[in-house]
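Of the protein chains in this complex, one is absent; all others appear in place.
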Amino acid sequence: MANIHQFDVIVVGGGGAGLMAALNASKTARTAVISKLYPVRSHTGAAQGGIGAALGNIEEDSPDWHTFDTVKGSDYLGDQDAIEFMCHEAVQAVLDLEHMGLPFTRTADGRIAQRPFGGHTNNVTGKPVRRSCYAADRTGHMILQTLYQQCIKNNTLFYDEFQVMDLLLVDGKAAGVVAVELATGELHVFHAKAVIFATGGHGRIWEITSNAYAYTGDGCAITARRGIPLEDMEFFQFHPTGIFKLGILITEAVRGEGGILFNAKGERFMEKYAPRIKDLASRDVISRAMYLETRAGNDVNGQRFFYLDVTPETVNKYADLDGRTRPDGTPYHVTAAEIMSKIPDIADFCLTYLGVDPTRQPIPVQPTAHYAMGGIPTDKYGRVVVDEKNTVLPGLYAAGEVACVSVHGANRLGTNSLVDLVVFGKHAGLDAAAYANGADFTPLPANPTELVDETIARFQNGSGKERVAKIGSELRAEMFDNVGVFRTQESLEHAVEKVKELRERYLQVKVTDSGKIFNMEMMQTWELGNMLDLALVTAVSALARTESRGGHARDDFPARDDVNWLKHTLAWMNGDQVTLGYKPVVITKYMPKERTY
Amino acid sequence: MEIKLRVFRFNPEKDAKPHFDTFIMDVDPNDRVLDLLEYVKADFDSTLALRRSCAHGVCGSDAMRINGRNYLACKVLVKNLKSDTITVEPLLGLRVIKDLIVDMGPFFENFRSVLPYLINDDPLPADGRERLQSPEQRERFEDTTKCILCAACTTSCPSFWADERYVGPAAIVNAHRFIFDSRDTAAAKRLEILNQQIGVWRCRTAFNCTEACPRDIHITTAIAEVKKAINTGKLD
Partner (left out) sequence: MSATTTSQPERVRVRKNFDQVAWTWMRYSAVLLIPLAWFHLVLQDVVVGVHKITTDYAIERMANMGWKIYDILLLGFAFAHGMNGVRQVFRDYIHNPKTFRAVSILLLIFWAVITAVGAVALLSINPAAQ
């Protein structure tokens, strides 16, 4: 029999959202964090450029402008009540992080430094605004470290390197989770009043991705298997500036500091696609522009990449052309040393992986799968909602990239992922603790580990005719080619069929490692199953949506269609069948308009 | 190019003693050593166990010994090793659990022992805004904020090999990050903790830590600054 633990609140995942939830839940409720990685290994730490908040430390700004920019960035698919809530909470959230000790870069007068970022504008002038609060180009690292430090101070209880494999729902309420302890292979049942999923995204289903190996969509797949729908899964952000071939992220802050994108002809091509804010247009717009440039034969060497140039000569030349100034009104001119101090890690990545010094040479970049706008549907308190009417499932929460509130709609603005995880991590934690304090434990099912036992037995007894690595690489290639930046009916139908075929073949895999201690092969086999589920939901959701909006761009339906498609997709999984439903977008102040930058 | 990859293997459920497996493979000189280990898992032996996550040097999962030196496997390219034989072993000084996976418990215990969090019970600024800090004050501890707790430094330290109770370079780096933060009030407490026989005085300035750090933190300098602060009581 498995080991049984009891907690008021269980947080699954130790990244930014999970740690934020744990810090807040543990103020009033017995809380534990279960994480498949040591929390400091989480992918929050890879976030670079900054966290958006209208502090107005350098120039005039307002949370309302942040709200509008986010609504517009979402291509009007974000829920405006939630966006407004997030952008107003963002200011306090950033100050809270500072009070916890986060070492933000500082302005000369000692305040938190801010810089421009894609899609963040002064709503009066339409020009970029300095809203991204940053710590060099390691803002995510600092957030993750700071939150982990606070957890140590707070004596937060961690179950590190425990992989949650199943969610227990009894009588329509959350009852706990089942996890395997990687170090021993033992199963543990965590009986809880409230469960918060903060497991991150699933970018690993694409070939070129900025995402960590750990980003296999575990949370979405576990909940989908238990009958909870997934929202807006067709919307996945391709970040325009990943390192060529490797997909490692080159932050938007490089363009915020003045970097310019060029095609093979040496043209600053973003002038054509976003005449007003050019290289600081939002990510979906630039990724699409790169695709169109590629189709026109303007990519470098016909290899589908472009150059991002942040050498001082280029930065200064175009800053003069754009009339860019510093806060004190002097022309914006930079030196190589200043660039290095603003983006030290980027410079390090370029030198390590490309042998390129970004202050002297341009960086080869291409779109890279980056962020899941979709996920487990929640309200703004992180409560999971399970149908078109937003019915809450008592005791179940989600926050961070795994969740779809939806504040990012069809496309997330840069810096808003960190805002999302801090704000909604906090509120999910607070609400879960409040709920747990007013609720009783739901009794565990008779055999709580049944599904996990079955899954493990299936892996051990498979025929072994198929191999996990082979299926995984075929999946990633298929998704990148056919469910990538641009999609068509044909490519999506191909992808649906291919993923179904891979799912068939997946039933034939066998885990050759028969041990219990750190059976990483078992874990990766299970993770592949999650990715296959999410790939299918993504492709089916994308096939149904016959319009182009934000991160979902259809060659055969190039226009946004607000009449038929201003609505969220909900997808339920049942074996190989995906059932789709839709729910309306919450619109409060901002009526959908054409989106230009 | 053809590479001979030798990988340390130990399965606690089967092996009495560790051994090396050798794989001959054709690789790109620009491949990361982590890519090679993934090729092993995909094409040769799927049971190989290692930790990895971000694959670009920011999460700290895949610190290991490569040709006798500590690296992150995702941050060292084949061509940079300048050798057609690559030997991969787990970190030294921590108990090997399986293959390249070591017990990180003592490492994190040491980290926790130095109060690695901001301590400041003074009231927040009356306007509720940020505590002010000049760019110069911020710069004072910039270097040590970069630590990703990968353990490459601590497990390259001969003093730590000799005695794992020594808090080790990583813990001192994280203490340094707060000792020199103008917003922190508990420097005295941390210096007290580090002024013990398992503290900074175990550092013999071997510089292995500085050499091993994948984040290029000047660790030995940071340790020296902590020693100096203990001796002088000054935090500048």
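Descriptive notes on the structure:
Per-chain numbering from 1; labels A and B assigned in written order.
One rule holds in what follows: contacts are C-beta pairs under 8 Å (C-beta built on N, C-alpha and C of every residue); 3 or more make two chains touch, one makes a residue touch a chain.
This structure is a prediction, so every number in the text was calculated from the model and none was measured.
In the complete complex, the residue from B:R6, B:R112, B:R131 or B:H218 that touches the missing chain is B:R131.
Mapped onto chain B, the footprint of the missing chain covers residues 120, 122, 125, 131-135, 137, 158-159, 162-163, 165, 181-185, 187-188, 191-192, 195-197, 199, 201-202, 227, 229-231, 233-235.
What we mean here is this: only the chains that are shown with their structure count from here on.
Centre-to-centre separation of chain A and chain B, using mean CA positions: 27 Å.
Per the touch definition, chain B reaches chain A in the complex via residues 11-14, 30, 41-43, 46-61, 75, 77, 97-99, 101, 104, 108, 112, 115-120, 124, 128-135, 137-138, 141-142, 145-149, 177-178, 181, 183-184, 216. Contact residues on chain A toward chain B in their complex (touch as defined above): 37-38, 40-43, 45-46, 95, 98-101, 103-112, 135, 138, 141-142, 145-146, 149-150, 152-153, 183, 212-214, 246, 248, 345, 348-349, 352-353, 467-470, 473, 511-513, 515-521, 524.
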